[in-house]
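Once you've had a glance at the structure underneath, I'll fire off some questions.
Missing here: one protein chain of the complex. Every other protein chain is in place.
Chain lettering (A and B) follows the sequence in which the chains are written, and residue indices restart at 1 in each chain.
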Amino acid sequence: MPVDQRRINGPEVTIPYNIYFDSNAKQTETRKTLPKKRTDGRDSTELRKIFVKTGIVSQAKGSAYIEMGKTKVVCSVFDPREIPNKTGYSLQGELFCEFKFSPFSCLKRKIHQQDSEEKEYSIILQRALESAVCRHEFPNFQVDVYALVLDNGGSSLAAAIMASSLALSDASVPMFGLVTAVTAGIYQDRFYLDLTEEEEVICSKAPDESTSSRNYGIVIQANLPQHGQISEFFHVGSMDLANMKPTVEAITTACKELCPVMQQCLVKSVLKALKRKENMEKEDQ
Amino acid sequence: MLEGDQDQEEDQGGLRNDGRRAAELRKIRVRMGVFGQADGSAYLEQGNTKILVAVYGPHQPRGSAARAGGKNVGGIINCQYSTAVFSFSAGERKRRPRGDRKSIEKSLQLRRAMESIIQLDLYPRSQIDVFVEVLQIDGSEYCVAVNAATLALIDAGIPIKDYAIGCTASLIDSTSKNDEDSSHAAGVVDATYMEECSPGATLSIIALPGSSNDATKGLVVVAQGAGQRLHLSRLEALRNRALCGCRDIRNILDRAVRQHLTVHSQPSFSTLHVID
């Protein structure tokens, strides 16, 4: 792993002080109550309030901003360019995706270089978008997608996937349809959609051996709701098939519900562009 | 430590730590055609040094080698020497399989050795890839790599002028004066890792033992020592010892190749009795 020499990275080994807190006390509390109610009072299949806006980065060809509860993600898409370091001709265009947590977005400070988690998320982001983009329309070219998490309040990868698909359509990249994504957590036979950061931590740790059910885990699923297809599926944790089925179904319905929100946002940006054009024409006359 | 070694040597009646005599090689085991997908491949074991080599080509030049040899009309040989991270005998683990200075240097030396034997004029504007993978290291690994690469080239059916054979000769202790008459004075061949680490110098020679009797053509010499100098008067004896080892290895490998060909050749060939 090459170390970035140009920036001051701080002392090599630092430990965030939070690990010395008695975090167990608070977490076991939420762990116990989680099966009954969620910390923010939502229903298990209820999504957080969502806000989307396109065209917020002036330098980019297309961009989008998404807010889901505390989670805030900015995504920008740049013009197609030739694939660097490539000798052969590729029939299908490529998507280059970079997912990054900003240094201040998480509890622990993130360094400027991508860590392994962010690299993994970049690959997931790429796979989620790839099947939605008409890559045969721009052969031998590459479209760059950058997703930056400003504030991580949980489900930031799902938010990044949605923002990226909006940004791609804002950049007029030909696509088969919009991509929506939802994160779900499973903890002891119950699943919860659209996790907060706290719930993400709980769902990614195995429950005690003494409990009746040992299921836990996180599922990230990206859909093409207009086609009823799953473009990306990612699960980590430990769960059996019986719990997987209802989770997939619930995410699929939730993904369908999210689609109109994104469509409205795109309609709004098109109307705005039309109005601007009208105004310009008037001025010309 | 040093004294102890010498005592041991006397105790062992001139035998080395692993029971070999000074000019004795380790057990050589060969398998050609290990991989189905490569054009040629070979696996070679010399004692505990184990190496796999795959040869691809000749094919159209591509990659960095093509760009580097853009004006080159002759054939291009592309070598990569990489070492498996778990190859060291001791508990230690290598950080990177390739890309460090030593591996790059060995790739270059391997290319020189291969260029000296392949009949490159038969392959204008084409590229031959030789990929070496070291699975276990116990001394002489560069020489074993050259031997294995030669076998892989033969397996790929690429015409070569002669076997390129590598062999090391190591002076266990170049500073001691009293063992002028012992058999170890001229160096020990096919050094193990322990012998290479001893305070003396190690000479690696890549020779073409078949082409002429004095075997000085296409000679590639690599000397390495544990910070020790080698007295010029001892160089000649050391060189002869290594060349002697090269000839022995050549005979063994030649027999292995012929045997491989009788077993695996087409039925029509085996009836011809090409092999004596």
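FYI, a contact is a pair of C-beta atoms (placed from the backbone, for glycine too) under 8 Å apart; a residue touches a chain by one contact, two chains touch by 3 or more.
In the analysis below, contacts and distances are computed from a predicted model.
Enquirer: For the chain that's not shown, choose its UniProt protein name out of "Ribosomal RNA-processing protein 42", "Cytochrome c oxidase subunit 6B-like protein new16", "Ras-related protein Rab-14" or "Metaxin".
Expert: From the listed options "Ribosomal RNA-processing protein 42", "Cytochrome c oxidase subunit 6B-like protein new16", "Ras-related protein Rab-14" or "Metaxin", the omitted chain resolves to "Ribosomal RNA-processing protein 42".
Enquirer: Please identify, in ascending order, the residues of subunit A that touch the omitted chain?
Expert: 15, 19, 116, 119-120, 123, 127, 130-132, 135, 206, 214, 219, 224, 227-241, 244-245, 248-249, 252
Enquirer: Need a quick check: the contact residues on subunit B for the chain that isn't drawn.
Expert: Against the missing chain, subunit B presents residues 29, 31, 34-38, 41, 43, 45, 48, 50, 52-54, 56, 62-64, 78, 80, 82, 84-91, 93, 97-99, 129, 131, 133, 135-136.
Methods note: only the chains that are shown with their structure count from here on.
Enquirer: Please tell me the distance, in whole Å, between the geometric centres of subunit A and subunit B computed from their C-alpha atoms.
Expert: Their C-alpha centroids are separated by 53 Å.
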